[in-house]
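All protein chains but one are shown in place.
Labels A and B are assigned to the chains in the order they are written; within every chain, residues are numbered from 1.
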Amino acid sequence: MKLILAILSNEDSSTASRALTEKKFQVTKLNTTGGFLRAGNTTLMIGCEDEDVQEAIELIKESSRKRSELIPSSAGYDMGRYMSFPIEVQVGGATIFVLDVEQFLKI
Amino acid sequence: MKLILAILSNEDSSTASRALTEKKFQVTKLNTTGGFLRAGNTTLMIGCEDEDVQEAIELIKESSRKRSELIPSSAGYDMGRYMSFPIEVQVGGATIFVLDVEQFLKI
Partner (left out) sequence: MKLILAILSNEDSSTASRALTEKKFQVTKLNTTGGFLRAGNTTLMIGCEDEDVQEAIELIKESSRKRSELIPSSAGYDMGRYMSFPIEVQVGGATIFVLDVEQFLKI
């Protein structure tokens, strides 16, 4: 038995949580802040059999792929008018720890 | 030294937390959502000596026994009147992970 701790952005953690639950993984969300990924992040806690660790990691990877998103945040003054320029930000990514579980009980 | 992570319903976690604290176990509550037990759940984190793990597990078990409760939620329309039927739901249960601790410090 292993315990997977995965730190993801809030947005990606919902996607990952859904994908994992669909494949019958049992997921617990820990409310976390700061740290690995600056803004709002979530730590997913997944207990699973040793042979299922790789599948869980794949599902987390797919849910948190690094990608660019355009956000409308930069603004400038040009030719007498204010203009807004979308800027590209990197989102996604995950930090994953796999721990060994000595004893596991479901009661 | 071991670290016990126990996921319980919010209600049972308070009972377990009290029972554990009375027996001098040191308990930390992590605010968690979803997962193992659908509705509001809590993860208790308990650090203890190897020889005390079994006692802690027993206390958690006693606090989270699976049991039925009647809740007044189902409603039907019968003979011209609305009627409310209590329904039986299963509550309780816990998911417990015991991890080995390599180094423990209390400063």
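The criterion applied here is as follows: contacts are C-beta pairs under 8 Å (C-beta built on N, C-alpha and C of every residue); 3 or more make two chains touch, one makes a residue touch a chain.
Small disclaimer: the values here were computed from a predicted structure and weren't measured.
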Absent chain, residues of chain B that touch it: 1, 3, 17, 26-31, 45, 47, 99-107
Those residues of chain A which, in the complete complex, touch the missing chain: 2, 5, 7, 30-36, 41, 43, 53, 57, 60-61, 64, 66, 93-100
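Here is the rule we go by: only the chains that are shown with their structure count from here on.
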Gap in Å, rounded to a whole number, between the CA centres of chain B and chain A: 26
